[in-house]
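Here you go, one structure.
For chain A:
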Amino acid sequence: MRRGLSVLHRAIHKLEPLRRIYEQEYTLLGRLAKMVGLSKPVTDDELEEWKELVYNSCTLCARCSLVCPVGNDIVYMVRKFREGMAVSGHAPEGLIGAVTRTIEIGSPMGVRLPAVQAQMRHVQDETGIEIPLDKEGAEYLVMLSSMEIMNFPEYLSAIAKIMKQAGKTWTLCSTAFEATNAGIQIGVSDLAKVIVKRIVDGAERLKVKTVISPECGHAYTALRWDGANLIGRPFTFKVLHILEVLDEFRAQGLLKTEGFETAKMTFHDPCQLVRRGGVIEQPRNLMKMVVKDFVEMEDPGKYNWCCGGGGGVSANEEAEQLRLEAFKIKKRQLENTGAKTLVTACANCRITLEEGLEHNQMDIPVVGLTEMIAEHLVETPSAKS
Partner candidate 1 sequence: MSGLEGIPVHIQSAPRAVASGNTQAILAELETALQALLETGREHSIDLRSLPLLPGELDYLQHTLGTGEVRVEVDALGKSEVQETAFRGIWWVTHCNTADDVMAEFIEVSFCPDIIRAQSDDVRESLDALSVRLAGEPVSNQNCRGEGEPL
Partner candidate 2 sequence: MNRRLTVAEQLAKQGVSRRAFLKFCAAAASLMALPPGMAPAIAEALGKRTRPSVIWLSFQECTGCTESLTRSHTATVESLIFDMISLDYHHTLMAASGEAAELARKQAMEQAGYLVLVDGSIPTKDGGIYSAIAGVTNLQMLKETLENAAAVVSIGTCAAYGGIPKADPNPTGAKSVQALMDEGLVPRKPVINVPGCPPIPTVITGVLAHYLTFGEIPELDNLGRPTMFFGDSIHDRCYRRPFYDQGKFAKTFDDEGARKGWCLFELGCKGPTTHNACATTKWNNGTSFPIESGHGCIGCSEPDFWDAGSFYSALSMPTTPLDLAAGAAVAGAAIGVGVALANRSKKGAAKSAHQSAGLADLEK
């Protein structure tokens, strides 16, 4: 299974068993063929063989769905296929682990509340701003991804500073701090629902108006687009990505920055944010606030190429080879821009990109957009006190 990208990894080929199931179960000719024993049944062995194609080689980035001339929504079908793969025991170990930890512990990386609280204290000490927890009636409920809790604590401090400058009330939630949803990635709606339900319950308990998804693409789509469908009713609150919130603040004049980054910078659009999420213009507005020399990659916005680690691939060790192979596209795009710093807005992308750059011995720092904005906030006297 350790090999590079091959002809096997073509989007439509990944769906071959699913296509056969559809044909055999839901079309007249397929049903007839099955009745007289002319069709080839889908076997467990075959599904096991397809594991690499359905999980390791697909990041659910949806570029295939975007370019298909016939209009086939291929990623939708891969997502459906994973439902069957997962419950028939053909999901990769790494992803099963992540889901299990999310369900049992509360976070795919095994982060528990005390770790979050430690992080909160740390930020409080550093910024001097109080980090609210379980504050009822706050306008915003801020969600985190474990990646941010563990690897990018700057995010929380950035939020604190921004909210303070904007003068908005916000809170974290002790029962729902983790936004990522490994249930979606592995493809088990029942489990994804359990994870989403925690957030819904938390948000409704605290009576917040808006839940803010962190800089994590899958977390955003899981909550923003899948959430209501998973629980079977519309949300009573709004869901926004942090970049949407920042752009709203900017438009309302609540986000004041000073100074500019001097290095040439480019922005990596996380698939789940643009193609799957619809957050396309916001990062550009924000980039222009603080970056003088902002260059777009080729194929920017909804056409962007995946970092290679989405759809649970970053949690799946089996997929490492393929992920590094896929990174070559990103590498080429990046080199063509000549940018010195890479900005993105997804913790998962960020980790994957950093690993890819390191593997290719490229010395380009990867920065979270929210944090970069926070660094340029106009320092107000109250913020210091």
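Throughout what follows, contacts are C-beta pairs under 8 Å (C-beta built on N, C-alpha and C of every residue); 3 or more make two chains touch, one makes a residue touch a chain; residues count from 1.
If you want to know what made the cut, all candidates are chains of the complex that A comes from, given by their letters.
It should be emphasised that the depicted structure is a prediction, and the values quoted were computed from it without experimental measurement.
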item	value
Single touching candidate for chain A, where 1 or 2 all sit in one complex	2
Sites on chain A touched by candidate 2 in the complex	25-28, 31, 86-89, 91, 96, 99-100, 103-104, 186, 188-191
